[in-house]
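Removed: one protein chain of the complex. Kept in place: all other protein chains.
Every chain is named by a letter (A and B) in the order it is written, and numbering of its residues begins at 1.
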Amino acid sequence: MATREGGRPLLEVRDLCTHFRTDKGLVKAVDGVTFELHPGESVGIVGESGSGKSVTSLSVMRLVPTPPGVHSGQVLWNGEDVFGWGSGRVRRFRGGECAMIFQDPMTSLNPFLKIGLQLTEAIALHLRLDRRAARERAAEMLDRVGIPSARARLDDYPHQFSGGMRQRVMVAMALSCDPALLIADEPTTALDVTIQAQILELIDEQRRRDGTALMLITHDLGVVAGMCDRTVVMYAGRVVEEGPTEHVFGDPRMPYTIGLLRCIPRLDEGAGERLEPIPGAPPNPADLPAGCPFRVRCPYSVPRCAAERPELRLLTGDGEAPRRIACHVDVRDAARHAVLDDS
Amino acid sequence: MSDASPTSTSPPGAAPLLRARDLKVHFPIERGVLFKRRIGSVRAVDGISFDVAPGETLGLVGESGCGKSTTARAIIRLVQPTAGSVEFQGVDLATLSSDDMREARQDLQMIFQDPYASLNPRMTVLNIVAEPLRNFGLARGGALLERVCELLELVGLSATWRNRYPHEFSGGQRQRIGVARALALDPSMILCDEPVSALDVSVQAQVVNLLQDLQARLCLTYLFIAHDLAVVRHISDRVAVMYLGRIVEIAPSAEIYAAPRHPYTVALLSAIPIPDPALQRARRRIALHGEIPSPTKEYAGCRFADRCPARIARCAVEDPPFVEYTPGHFAACWVTGPDGLPEGAMDAR
Partner (left out) sequence: MPDTDSAIDAVAGPSPVDRAPVQGESLWQDAWRRLEKNRMAMVGLVVTIVMSLSAVLAEVISPFDPAVQQRWIGALPPWSRTLSLRNEIRVTKGERPLELEVPQACADVLGDGREHELAFEVQEETVSRVRVVAAGAAIEALHLAVPGSIPTRPDEIVVREGEFFRDAATGARFAFTELAKGGSLPAALGVREGRYVVPLERVGRDAGGAYRVGITFAGDGAVARIVRGSGGAPPDSISLMPAEIADVTLDGERLTHLHILGTDQEGRDSLSRLIFGGRISLLVGVTATLVSLVIGVLYGAIAGYVGGRADNVMMRIVDILYGMPYLFVVILMMVAFGRSIWILFIALGALQWLTMARIVRGQVLSLREKEFVDAAITCGTRGAQILTRHLIPNVLGVVVVYMTLTVPAVILQESFLAFLGLTVEWDGRPLESWGALVNYGREALGGGGEFWWLLLWPSIAMSITLFSLNFLGDGLRDAFDPQQRGRM
């Protein structure tokens, strides 16, 4: 966490666009995303379905098939451009330097192969260990993620594990090669809350132990609040707010973030208060409106919002940690004006 | 049955609209190619009792497989209850003939979880909302059209969209169509089976508010089922927590968070992340070990005993009774006492 200021970022995403050519037209799944991630840091990427948060992570991993996908912008890994790499370098990167956990562990585990084989394969490849040493490491990893009698379970097939246990296996697999970055794409969405808590705790604990950076992709603000140093809020393929988690949650400046935080019922608040929903629905990524994509749902929108797309800008002042928002309006001023107008 | 005295699970002074008693739904597990043998059963709902008073919202919360959806489906007889009774407006739905049940459903409707699967993709919105009216011959021709348009506007949709198809709407709008269909017969009670779980967070609040507005306007009674305790607590007057086919705790919404009495409720609450970094990091999470066991097993004692951090020897052998501790606050637990769970009971042993 201390590495946030200064030092070279581990991952730098600069103006990343990932568009898809489909028969419905050009789908701008990711449309100008910029953020960076330092070694050991945890960043949460929050957004609703269609906000482009998953495609961002797949783009970083070079997992978006091109075509139909078209990339532009840069993804820099320790300063190297990921899109410039050959397939051999990409293979070393995936799994070795950067590992990924998906929402549904069943789709990322081969149902016909024993867990042990799937674990050792990656370990042998990336850590250049022989089979016995790799198996040793695999058993050690399963033990670390809390799977009882780990060594015996190496010879089980994925279907012999429960949902939560499978996700533990995925965590073990992801961390087995000592990656510098762990990308977790909705790792707990398919799980129940009590299991979710277990898995999140496991991921947090294990990545802290190894000093692994974390990129956590989720729609659940509560998950990000508990686990991430910094938060990136995405909407319609763009970053709309980015900053230290406590600031983004405590003093959100982008109207979407404000709306998102206000519209969810919270356990720590009194029951029975009326929710303040964001009107409308997220836009279709195949048909994004001009200007700010949020403006049609935004209570603060001004004529400029329709004409000009707000770029991510640095919020200055207050001497706080750097944070950025993509909004033409200063919400605090707008709120003051609204109060004046009412009176 | 041990949850013996459920007669008073409704708030004091109100005659319940819906009264479930010892409701059980067991699904047979069968083997064999042509001639099936029954080799066991899934005890999806295993003896639950609760009351819902007119005009109130009872929230039913629990993790997947706890039987909360099956409870709703058994009440409205989409599945046949194995045992027990469901009295609705004084009539036991569990024993009605299918024709009588069809009539009874005019006053008892349901909203479904998946806004994509709950609307027939080949029908227009008009036909979807008009279907219940046509089925019971309640309106025809111009009157039917007028009623459908009125319903659409009531749930916040434009009546000019009546000739469109479900796939042309967003998830939130589809859920509104489902609400309009449920309202068509002017029911007194609606079973809401995870109505917002499949929606985007920014849209969930719209539907929650809509349901609350409709309740106030049309004097509706809800059974609101969800796995998200925050949403359930927000919309409900009382909350029932289910675990493995049983209700383990029923309490007024304010109390369930402030003073939970069942260890499972405590663990569930602690597992729900709160979108406040300082609070969330400071909270003490109670780690439950293992996962929800298979509902095929038979239990002598408390179903939660295997995973319960507070369990005592008695829990494994004797089923805890459903006891009212404070007015309207019931729990089924041997450990909890008049003052709630003893200090330190939830600490890992």
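Everything below uses one rule, namely that a residue touches a chain if its C-beta (ideal position, glycine included) is under 8 Å from a C-beta of that chain, and two chains touch if they have at least 3 such contacts.
Keep in mind it's a predicted model, so treat the numbers as computed, not measured.
Contact with the chain that does not appear here is found for just one residue of B:S41, B:S64, B:T124 or B:S197, B:T124.
Within the whole complex, the absent chain has one touching residue among B:L154, B:V201 or B:I292, and that is B:L154. Screening B:G47, B:G67 or B:G172 against the full complex identifies B:G172 as the residue touching the chain left out. For the chain missing from the display, the contacting residue among B:Q206, B:T221 or B:S253 is B:Q206, taking the whole complex into account. Note that of A:P39, A:G96 or A:G280, the residue touching the chain absent from this view is A:G280. Interface residues of subunit B with the unshown chain, by the touch rule above, are 34, 36, 73, 76, 78, 102, 105-106, 109-110, 112-114, 116-126, 131-132, 135-136, 142, 145-146, 149-150, 152-165, 167-168, 172-173, 178, 181-182, 184-185, 205-206, 209-210, 213-214, 217.
The rule we apply is simple: only the chains that are shown with their structure count from here on.
Rounded to whole angstrom units, the spacing between the C-alpha centres of subunit A and subunit B is 32. Interface residues of subunit A facing subunit B in the complex, by the touch rule stated above, are 48-49, 162-165, 192-198, 200-201, 219-226, 245-246, 249-250, 259-261, 263-268, 270-279, 281-282, 297. Chain contact summary for the complex, subunit B toward subunit A: residues 63-64, 170-173, 200-206, 208-209, 212, 227, 229-231, 233-235, 253-254, 257, 267-281, 285, 287-288, 291-292.
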